[in-house]
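Some notes on the structure that comes next.
Just one protein chain is left out here, and the rest sit where they should.
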Amino acid sequence: MIDLKSISKIYGQKKVVNDVSVSIAKGKVTSFIGPNGAGKSTLLSMVTRLLDQDSGDVLLEGENILQAPSDKLAKKIAILKQSNNLDLKITVRELISFGRFPYSRGRLTQKDHEIIDEAISYMELEQFEERYIDELSGGQRQRVYIAMTIAQDTEYIFLDEPLNNLDMKHSVQIMQILRRLVRERNKTIIIVIHDINFASCYSDNIVAMKDGEVVISGSKDDVIRKEILEDIYEMDINIECIYGQQICVYFDEHQDASVDDFIEDQAQVQIRA
Amino acid sequence: MLDRKNNRLLLILTAITLLIGGFYILYQLNFNILYYQLPSRLNRVATMLIVGTAIAVSTVIFQTITKNRILTPSIMGLDSVYLFIQTLIVFIVGTQSSLLTNGFINYVISMLALVAFTVLVFRYLFKLTGSHVFLLLLIGIILGTFFSSLSSFMQMLINPDDFLILQSSMFASFNAINESLIWITGTIVLLLLIIVLRDFHSLDVIALGRDHAINLGINYDRKVSQLLLIIAVLVSVSTALVGPIMFLGLLVVNLAHQIFKTFKHRYLLIGSTLISMITLLIGQMLTQYVFKQAIEISVIINLVGGVYFIILMLKESRR
Partner (left out) sequence: MIHKLFRLDIMIILLIVLSIISMFVGVVEVSPRDLLNLSENQKNIIIESRFPRTVAIIIAGASLSVCGLIMQQLTRNKFVSPTTAGTMDWARLGILLALMFFPTANLLVKLLFASALSLAGTLLFMQIIQRVQFKDVVFVPLIGLMLGNVVSSVATFLSLRTNSVQSLSSWMQGDFSIIISGRYEVLYISIPFLIIGLLYANQFTIAGMGEDFSKNLGLNYKRVINIGLLITAVITALVVVTVGMLPFLGLIIPNIISIFRGDHLKNTILLTAVLGAIFVMLCDILGRLIIFPYEISIGLMIGVVGSFIFLIMIFRRVKSNA
């Protein structure tokens, strides 16, 4: 259980995160959604001590994370941020091995190697193991970083837009792996995600943010609602139930008469020509 | 597999270093003046060992923190500050003063001023600029310009004879280094080296960047300011001992990267130290035997290192 108690972050005049209080349940997938600039990533950075908040506390199972020693914390929470471009000559396996640093401080034991192997097979990276990471595609690299986070073997895993750069197949694959981690290993997973349909299909709970504040937080059925989402994203959104999943349809349905006329005119011109 | 290859490379480099070092000590040894020649040569080699280590290690750490291979700590105005101190001494008290002629006093003054300057820039500005390392560097460079403006103004005013004496301190030299200074600097460098080597795995993690390092349990901000302090002291003591050699670090660390092709600091630290030794030894032999002391060693190294730097930039840009 992670409790955020009135967290705020101010840059200059702008309150990027404003008095956010929210609880994150253990053993679930919790998604943070919201439009650009809602403060999701900033909030995630503060919860995982990458960034200091200006006010408020983050309690990890009742303990303030800023008071906990950083090396102990690294065995409880793992965070993966969005941009990960390293200019290092480092192989996939070596990078994943860094996930064991909190436990072995760089001197890997037999057990560490087993866990690393496991993480590699979890993310299906066996064939890339000895490749240098700068030889991989963006999607493959993203999987390597997630494998490193898995090797870190923490109860809480935070991912900041893990689906960036990934095509549909790999997005689905990653989300399924996250669900599997929750199911099989009772991990708690917190992600920031842009695609509300991925959030809707794969999360247990959703926290919706806008302008630095939490609009609503609750189970996904509480949040994935027409009036709530329309308010957050300021656009028309319809929600359909397809194969038992709530799917948001937000492609503009309204027909614009002038556009239609234009297309028709063009067609006429072409026919005449 | 790669590690085994790199271990072998380390052995080869060590052998080359010992060979060249041995050659330098024994070459044309004249037994009639052995009692004078041998200690003097040993002193020089010891100085090169100390300076080479200090510069290589500080540059490796610095590049890891900045995540950048074309930067070096001496870029941030240290040379200018050193020169400023020397010029100031000549300007105010003249060339006869013990502040300039007494190696020990001059060393202590230079070292204290340099450490104070670097620590000020690093520690104090680090807080102000919110750990933006490039900004820190830029500020250092500007302060450097500030000091060199002052120095060149004073250099204009002092008489040409004094200037010639001052000129000798503008370029690093391994000749006639005070023995007790070698011991002091050696001890400082050794102590810092031990601190760094005891925790070189953390350096590997810091190379991943701030976010990853914190995630993996490194107390990043504290660790980095600690390391910056170590860099500051390393660069300062070596500059105070022999004078500025701006491009040495850049040269040797990038050679180490090219040779070892790894991110692991075990190899980078030791490897670049060895390369640094070899470079200094060769440079010293060139100065002594080819150029007959007409050119200072730092000028040769800056020239080679500088050209190498430009090539490196062009290669980087072609990718």
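We just call them A and B in the order they show up, numbering each chain from 1.
The rule is simple: a contact is a pair of C-beta atoms (placed from the backbone, for glycine too) under 8 Å apart; a residue touches a chain by one contact, two chains touch by 3 or more.
What you see is a predicted model; the values in this text were computed from it and never measured.
Engineer: Have a look at B:L71, B:I182, B:V196 or B:A240 and name the one touching the chain we're not showing.
Structural biologist: With B:L71, B:I182, B:V196 or B:A240 as choices, the missing chain is touched by B:L71.
Engineer: Which listed residue (B:L10, B:I25 or B:L135) would be found touching the missing chain in the intact complex?
Structural biologist: Checking the options B:L10, B:I25 or B:L135, the one contacting the hidden chain is B:L135.
Engineer: On subunit B, what residues meet the omitted chain?
Structural biologist: Residues 68, 70-71, 75, 128-130, 132, 134-135, 137-139, 141-143, 145-146, 148-150, 152-153, 155-156, 160, 163, 167, 170-171, 246-247, 295-296, 299, 302-303, 306-307, 309-310, 313-314, 316-319 of subunit B touch the chain absent from view.
Keep this in mind: only the chains that are shown with their structure count from here on.
Engineer: For subunit A and subunit B, what's the span in angstrom between their mean Cα positions?
Structural biologist: 44
Engineer: Using the touch rule from the top, collect the residues of subunit B that touch subunit A in their complex.
Structural biologist: 67, 69, 201-202, 204-205, 207-212, 214-219, 257, 261-263
Engineer: Within their complex, state which residues of subunit A touch subunit B.
Structural biologist: Listed in rising order, the residues are 48-50, 70-75, 78-81, 86-90, 94, 98-99, 101-102, 105-107, 152.
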